[in-house]
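For this view, one protein chain was removed and the others were kept in their places.
Letters are used for the chains, namely A and B, taken in the order the chains are written, and counting of residues starts over at 1 for each.
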Amino acid sequence: MGIIPAHFLKPEKKMNKINKILELKDISKSFDKGEVLHNINLYVRQGEFLTLLGPSGCGKTTLLRIIGGFETPSYGQVYFGGSDITALPPHMRQVNTVFQHFALFPHMNVYENIAFGLHIKKMPKDYIERKITDILALTGLSGFERRNIAKLSGGEKQRVAIARALVCEPSLLLLDEPLGALDLKLRKSMQLELKNMHRQLGLTFVYVTHDQEEAMMLSDTIVVMKDGVIQHIGTPEDIYNEPSNAFVADFIGESNIFPGTYLGDRRVSFAGVEFPCLPHPFAAGDNVDVVVRPEDIELVRDDSHVNGTVTSSVFMGVHYDIRIMDDTGREWLVQSTKTPGEGNRAHLFIGDDCIHIMPKERV
Amino acid sequence: MKGFFRRFYIIIVLLFLYVPILTLIVFSFNESRTMAKWGGFSLKWYGELFTDTTILNALFVTLSIAVLAALISTVIGTVAALGINSLGKRAKSMLIGVSYIPMVNADIVTGVSMLLLFILLKVPRGYATMLIAHITFCLPYTTLSVLPRLRGMDEALYEAALDMGATPRQALRKVVLPDIMPGIVTGFILAFTLSFDDFVISFFSTQGVLPNLSIYIYSMAKKGIKPEINALSAIMFVVVITLLIIVNKRSPDVIATRKKVKNRTSTAQYEEQE
Partner (left out) sequence: MKNKRYALPYVIWALLFIIGPIIITFFYAFGQEHFTLEYMAKAFSGSYFSVFLDSILIALIVTVICLALGYPAAYIVSRMQAGTARLAIILMVLPMWINFLLRTYAWRALLDDNGLINQLLMAVGIPAQQLLYTQGAVIMGLMYDFLPFMILPIYTALQKMDVSLLEASSDLGAGRVKTFTRVIFPLSLPGIISGVVMVFMPALTTFVVTELLGGGKYNMYGDLITEQFLVTSNWNFGSALAVVMFLLMLVSMVVIRRIDKDGEGYLL
């Protein structure tokens, strides 16, 4: 990445825990086809990197568009820096968007595209030139000023879109699945760049993606959504280790999820077995969902909780993905650096701190 | 508020476009000959229309030429598209470039140049020259309607047919033709409408000797108001509307056909694709 000029670095690099730059209250949105967002409440802190994560159709893009001003909520308010901007049109918001398919103006070159917002604000010419030179350096596009948009690669277009939004120095940057059109390797390197950009600029990012690995890697906070409803808000570790429900557990990372019953007294029953577990805030007899991460399961010789046969064992480079059919007919996924081998017996041990219990209803 | 002005403007434009046509139609039912005063409702001009042999002859000429020109140019054009598609880059763009000439040229220049040709070759001006001229200006449209479909077609289809034992002829008939059929049909419709509506080229290629509908209207209009023409307009209007409705129901983008008709700057699409 390029050299960051001093005036781009903000002194406040740490997240301000008290300062809510964006707040969404009771947001609902319906289209002709039905309700797309229901009762969304969340806030974004100044300087934070927040990701809206969920499968296609969960409403995350609609939510982003409401923040950007391209859609108005059917119900609810949007507060920005304390003021109600719900009805404010996009061109009057201190928010800029990086569009999914870049939305670069085909009739302008790179320089003109990036300068667009600054021209609108009637900035003096030398100011614009300076800013653009800096932003091109920041996004690794130095020398691209006169280039034709149509002749750029996907990655280059992406950077121009980012540069164009950043150069306006918005307080809040919205990114709508910006890396979706890139190939894997490029995506990974752009993820790193975005994360660095975020750290160095101190801006607030709201990011939309369906890729949970991307979300985990980039975000300070993740908002998991499904069918227009928020399922879980938390840090990546939070969501991974203590997902609020089965959907979140399944969406984030590979897992073994079973329905079960909390027995009270540090015991839970699932998959036909009683396991010792940590205390959870449930009453004895409650129906629950239980998640056990594949990497948390130990393969032992004896003293096991579950026994079964290995149905498949695939070497993934660092570990083996081992699928085991236990004697009750249930399938387990175990990740381990050693494998018993296909067709052989396997004995599973699950530590009490590896069992995460979640309520059955949606949060 | 803004919405009101917008609608208002569109309505004004539409009024402007239709008032003359509708006036024609209304006065086709006029008892008296003039278009200045309403003399009462009458269908007599329609009667005159249907008994006027000159008009009917002209109509026949227009229709028959349109059908023939459309058919012949579609056949030659489709075959040509197949051939052009197989040509090398240079020959291809040259041939396509030549095709553009009748499309982009002013009608009058095309008409005049064809007249000179016929004079030089001592071909008597009449039905044949009109037909030849019509085929000539229709050919680019039929060819360029089929070509993109040909390009878009997956060649593997043809090869699969051969692979399964079809002769090239059969493969062509059973696989290629059905696939490019929409282009062929579009081309045919295009050619037909172009030919039907043509005036200038028909006029010059026959030196005004053989009246088709347009030429007839021209000669009559010069003389003044003739209510049979109004009646004719009314009928044509109804036919066109009906056709448009039918066509629109079947495939909404054949409306675009007419757009293509008059777009002579169907620019570099082909060139750029080389």
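Throughout what follows, contacts are C-beta pairs under 8 Å (C-beta built on N, C-alpha and C of every residue); 3 or more make two chains touch, one makes a residue touch a chain.
Quick caveat, the model's predicted, so the values are computed rather than measured.
One chain is not displayed; in the complete assembly it touches the shown chains A, B.
Contact with the omitted chain, checked across B:Leu56, B:Val98 or B:Ala160, is made by B:Val98. Annotation: of B:Gly47, B:Pro124, B:Gly152 or B:Gly208, B:Gly208 touches the absent chain (contact as defined above).
Here one chain is not drawn; of B:Leu43, B:Leu116 or B:Ala160, the residue touching it is B:Leu116. Interface residues of chain A with the unshown chain, by the touch rule above, are 68-70, 89-92, 95-97, 99, 101, 103-107, 116-117, 119-121, 150, 164-165, 168.
Within the entire complex, the positions of chain B that touch the omitted partner chain are 6, 9-10, 13-14, 16-21, 23-24, 27, 34-36, 76-77, 79-80, 82-87, 95, 98-102, 104-110, 112-117, 119-120, 132-133, 135-136, 139, 143-145, 148, 155, 158, 168, 171-172, 176, 193, 197, 199-200, 204, 207-208, 213-214, 217-218, 221-222, 225, 229, 232-233, 236-237, 240-241, 244, 248, 252, 255, 258-260, 262-269, 271-272.
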